[in-house]
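A single protein chain has been omitted from the complex, and every remaining protein chain is retained in its original position.
Order of writing sets the labels: A and B. Residues in every chain begin at 1.
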Amino acid sequence: MKKKIVSIMMTGILAAGMLAGCGGSKPADSSAQPAAEPAAEGEAAGEAEAVDYGSGEIKIWVAENVVDFTKEQCDAFFAEHADMAGYTVTVEPVGEGDAAGNVITDVEGGADIYGFAQDQLARLVAAGALTPIAGDEQTLISGWNDAASINSATVGGTLYAYPLTSDNGYFLYYDKSVVTDPTSLEAIIADCEAAGKGFYMEINSGWYQTAFFFGAGADLTYETDDAGNFTACNAGYATEEGVAAMKAMINLHKSKAFNNGSSISNAANCAAIVDGTWDSGAAKDLFGENYACAKLPEFTVDGTTYQMSGFGGFKLMGVKPQTDAGKLQVCKALAQYLSSEAVQIARYNAVGWGPSNLNAQQDEAVKADEALTALSEQLQYTIPQGQYPGDYWTLATSLGDSIISGDYDNADDAALMAALQDFQATCEGYAK
Amino acid sequence: MTKKKRIGLTISYIVLILISIIWLFPFFCLVLQSFRSYQTEFGGMVNYLVPKQFSLDSYKFLFTEGSQFTRWYANTFVIACVVSVLQTVVVICVSYALSRMRFAGRKLLMNIWLVLGMFPGFLTMICLYFLLKQMGLTQDGAVPGLILIYVASSGMGYYVCKGYFDTMPKALDEAARIDGASRFQILYQMIIPLSKPIIIYTMLVSFMAPWCDFVFASYVAFGKSDSYNVAVALQRWVWTNDYQGYFTRFCAGGILVAVPVTLLFMFLQKYYVEGVTGGAVKG
Partner (left out) sequence: MGEKKTIGRQIAEAFGWLGADLKDIGTTFAQGDFRTRISYLIMGFGQILRGQFVRGIAMLASQGLLLYFIFGFGMQYLKDITTLGTSGRGFNPDGTVSYGDNSFFILLYSLLTIFAIAALILLWRINLYHNRDAQRLLAAGKKLPSNRQDLHSLLDHNFDKTLLALPCLGIFVFTVLPIIFMICVAFTNYDYNHQPPSQLFTWVGLENFKNLFSMGGDGYGSTFFTVLGWTLIWSFFATFLNYFLGMAVAILINQKGIKFKKLWRTILVMTIAVPQFVSLLYVGKMFAADGLVNSYLIKWGFITRAIPFWTNPLYARILIIVINLWVGIPYIMLIATGLLMNIPEDLYESAKIDGANPFQMFFSITLPYMLFVTGPFLLTQFIGNLNNFNVIYLLTQGKPQSMSLKGGAGYTDLLVTWLYKMTVNDTDYKTAAVIGIMVFVVTAVISLIVYNVLPSVKDEEGFQ
């Protein structure tokens, strides 16, 4: 009578067999062909040698608004490189945050080439999701792009990604008819309060928060080794400067004009917002003829005035580690192409992303861009963003949320110092 | 009617009207927002309710060539239909076996399933993802993959249906067996025709669930936008910074999802009520 159990089991075995069949690529996957190959092929990838690159599919993940652009550029690339035409490219709209998250979850399932914001770099390296860029290629890429962007793409001493933009910083967009003096935070707040409008800044983000901390003179940087592990933390948050920054944020949160946010399309009542170039289109739509932008304002705490600082960040493009040598060559060549001078200029023209390529930065149209000008004005006060552990961003959100929920509204300096000591100790704990 | 009663009724009506307003207000707002143009007005959040100008831009966008909305919609529809049928079959099979038949290990099986049900579903997400990946049912294969996942564990959701079967007199079975009918014939020829309400209830509930899954569906699609369902895709329009000014389009898409599901639900409400009431009484 137990016979049907037999068939249950049998189906079980069948399913197991199916699993086995699909997943049986365990140890013997060293398809590493030690093919003699030129380490870097530059732009004209050695057409004369007629290397067999094989064929296959290359998956690319980029932000929604550059999907079409990237497709066109890929077509142009393969038109130029007929020897690599065995590969077909699919471009999927996967935003920078999602791309990094997905690739970290499952490296093998992730895209071969993907764009991401630099704050994810260390996590991606730790998860083994990036191919190192070494030797001649490293020299080549380093020569193309500004030093800060190269630094941002470097973990330990190894370059891991191709810089795409140097515009991942933030500055102030505002409504000219409301804000009269964009150089002082207090004045902006006063104008907004008077007009019943909002001032938006995402102070519960570890990224925007540093405008205050770094501005006041507190610092926080990490050192990494080649594997993406954090080895040391240099933190100066539990200092008088840190307390001043905290006070400035607490004062800001106390204003009724303050709103926590950095996305224009979610800002329903906006007269001024701290935001980046990616929102310049939306900002123009929203403010119309009153659209204006400027560097970040100064803020005053206990009679001392500080200039807001912050992170100057970068968008990068990475190539996933490949097991096939031919495909790796093609991916690298394609990533080089997509981050090259001409494509960076074209990308600026298409979607307004500010180039990291030194030559492209000298392009007339780029130089004339209002938002990028505001950004570059701001950049002289900012710190090029290095590597930060994933936990830092979560912790900073907690700090910001604590400020916004009013935990420190009545705190004295000692209490703020205690909170910052706690924060700093936790930050230091991430580097071991 | 006494005066007291009349006052009581009046108050009841006022309360009911207030409740109705509260209940309908968000949907009303949602509809209004969806008629705001993202081109001429603003596609993001605004702090006023009535659009300055009514427009169908947001709806039009969903059906333009660049938008994959129809694709996502079709994916979800296919998943919902297939899951609805398969899940119902599974649930009926399990319920019949557990309700009408007595076999060794029956109690044990029910207890094991009860215990399994106490683990949160999200716990196993990562493992399920890799299992599906091994079978090639992620990314391009996300639609069949999701169907498989939804259907595979549906056997554990037998409570309501079994409760319904339990209420049918056992004497029916016994009479039929004396007449020489096999268990299969009893299920096929007697129980199923008598179970129309519970079948419709099960189908309805399992049809509605896939429309809401934005968590696991996003995991399984893994960045392949052709494989998204509507929930995953629309949720990105609100939460991801890449989609500036997509809020009105989210509202429009949401309405297009909500309307057919709601209509279907209203149409079959009677069965739904019967199902949940039966389920509540029997635990």
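We adopt the following convention: a residue touches a chain if its C-beta (ideal position, glycine included) is under 8 Å from a C-beta of that chain, and two chains touch if they have at least 3 such contacts.
Fair warning: this is a prediction, and the values are worked out from it, not measured in the lab.
Touching the chain that is not shown, out of A:Ala76, A:Ile104 or A:Ile383: A:Ile104 (per the contact rule at the top). Which of A:Leu121, A:Ala292 or A:Ala325 touches the hidden chain is settled by the complete complex: it is A:Ala325.
Counting over the whole complex, subunit A has residues 1-17, 19-20, 23-24, 26-27, 29-35, 37, 39, 101, 104-105, 107-108, 123, 126-129, 131-132, 134, 196, 198, 204, 229, 256, 259-261, 266-270, 321-325, 328, 332, 390-391, 394, 397-399, 401-402, 404-407, 419, 422-423, 426, 429 touching the chain that is not drawn. Take subunit B: the residues that touch the chain left off the picture are 1, 5, 9, 12-13, 15-16, 19-20, 22-24, 26-27, 29-30, 33, 45, 47-49, 90, 93-94, 96-97, 101, 103, 106, 109, 113, 115-116, 118-128, 130-131, 148-149, 151-156, 163, 166-167, 170, 182-184, 187, 208, 211-212, 214-215, 219, 231, 234-235, 238, 250-251, 254-255, 257-258, 261-262, 265-266, 269, 272-274, 276-277, 279-283.
Operating definition for what follows: only the chains that are shown with their structure count from here on.
If you average the Cα atoms of subunit A and of subunit B, the two centres end up 37 Å apart. Chain contact summary for the complex, subunit A toward subunit B: residues 18-19, 22-23, 61, 63-65, 92-99, 102, 105-106, 109-111, 263-269, 278-279, 281-282, 285-286.
Contact residues of subunit B toward subunit A in the complex are 42-47, 126, 129-131, 133-136, 138-139, 219, 222-225, 236, 240-247.
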